[in-house]
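Then we have chain A:
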Amino acid sequence: MSQSVRTPRTPASPMRTVLPFAVFFLLIVAVGLLQSWTVALTILNMCLVSAVMALGVNVQWGYAGLVNFGVMGFTALGGLAVVVIAMPTVDAAWQAGGPGVLFGLFLLLATAAVTIAMRRVVTARLPRMVLTAVFVAAGLWAANTVLGPSTAAVEGVNPALEGYLGGFGAPVLIAWAVGALLAAAAAFVIGKIALGLRADYLAIATLGVSEIIVAVLMNEDWLARGVKNVVGLPRPVPYEVDMRTTAWFADLADRLGMAAVPLSSLIVKLAYAGLFVVVLALILWLAERALASPWGRTMRAVRDNETAAAAMGKDVKRLHLLVFIVGSGIIGLAGAMLTTLDGQFTPSSYQPLRFTFLVWVMVIVGGAGNNWGATVGAFIVWFAWVEAEPVGHFVIDWATYALGDDSPIRQHLLQNAAQMRHVVMGVLLLVVLRFAPRGIIPETDRT
Partner candidate 1 sequence: MDGFLNAIVLLANFALVPGAAYGSQLALGALGVTLIFAVLRFSNFAHGETMSFGAMITIFATWALQSWGVSIAPLPTGLLALPIGIIVTVAVVLASDKFVYAYYREKRSDQVIFLIASIGVMFVMAGLIRFIIGPDDQIFADGARFVFSVRDFRAVTGLEEGLALKTTQLVTLVTAIVCVVALFLFLGKTRTGKSMRAYADNEDLATLSGIDAGRVVRIAWILSATLAVIAGVLYGLDKSYKPFVFQELLLPIFAAAIVGGLGSPVGAIVGGYIIAFAEVLVTYAYKRFLGHLVPPDWMPDGLAQLMGTEYKFAVAFVILVLTLLIRPTGLFNKRAA
Partner candidate 2 sequence: MSFLVARDMRGGYGAEDILQGCTVEADRGEIAVIVGPNGAGKSTAMKAIFGMLSLRGGAITLDGADLTRMKPTERVKNGMSFVPQVKNVFPSMSVEENLEMGAFIRRDDYSATMDEVYALFPVLAEKRRQPAGELSGGQRQQVAVGRALMTKPSLLMLDEPTAGVSPIVMDELFDRIIDVAKTGIAILMVEQNAKQALEIATRGYVLQHGKNAHTDTGEALLADPVVRRTFLGG
């Protein structure tokens, strides 16, 4: 299903796997030498985060043929986890409205629980529908009555800087795990509803869910300040200013003969890169293990063969739910990593083109079904996405040179040159899909 032709696969030669990675690292080195090492490391870090995201999609689409267009929503949930876990608690806000908010949320959960329990007991179709509507309406009304004043009170506390409940003040790395769990929990609910439908229905449903998740994050200020953003998130790595006061740093700067500011920034970026590499390696290892396990083989057999899928019936649904949850959890983890790297949580930055469809380009280009492929796809696509901006600017500059500097058309085009990166991505996706549908590193046959 995931590809139109499933020709017998031959194992890819090791070169086919190693070469794309080698090319990528050469590109990073080239950026380091030509632009700057700060830029090179910034790109590399984003590549590593993107790779984790792409692995999440690869588990869903590559292993099981599930179309998840809700990547953005799971990423945002991961980001939310960072705020909720790592930011200091805003005590005044908790006093103002904390209990009310908790009670309101409890009411929402209770409504869901009671409704589900009722639907287990009542089997007749019509009464069940009517009761569901009544329960949901009553629950929403009650929760809203409780939440309204409480959230208003929370948002009234020092709105310029706080106006939200804050978090638990726990170490930020815990948030990475929580982000994964949060996304996985959301995926469980969505999967229960939307799995088992035709592929495009699942695609649309997940796209819708993710837009709603982002809408909630943008509008519920009491939760994470909405569009006012949460800045200054705690870091898992030292701060540049602190580092510059230490003796070992002064020593190192002396030995390398580098200025303190760029060196400290490089070290911080390297520290992030180190963390990300560890996470990515761990996820890759687990994903590869899973793929080679009997479970992974069943998954791919089901994906490739609808008769097998039908024969397994209920089991397929359970397997798909599991895959959907695991993949979304990985995406949530990546979302938490991303927000940690940014140091701020900005709900309005979650746009589907960037956070959903770009990740899909990564997986398709890299090679769906192959974890190494998805990884290198993420590396290369992110690299292209970033570098398309200066290159695009350069090309437009050159192409419109004849118009003269005060030409409004030239100015307008130069101003929008960065948008050409979308075109580049689209063309890249279409070209790979058509001429190398199995991607840079094709899926290999392990069975």
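The candidates came about this way: all candidates are chains of the complex that A comes from, given by their letters.
We adopt the following convention: contacts are C-beta pairs under 8 Å (C-beta built on N, C-alpha and C of every residue); 3 or more make two chains touch, one makes a residue touch a chain; residues count from 1.
Just so it is clear, the model here is predicted, and its values are computed rather than measured.
Note on chain A: across 1 or 2, the candidate touching it in the complex is 1; the others do not touch it there.
Interface of chain A with candidate 1 (complex): residues 1-5, 65, 67, 148, 193-194, 197-201, 203-205, 207-209, 211-212, 215-216, 218-219, 351-353, 357, 360-361, 364, 412-413, 415-417, 419-427, 429-430, 433-434, 437.
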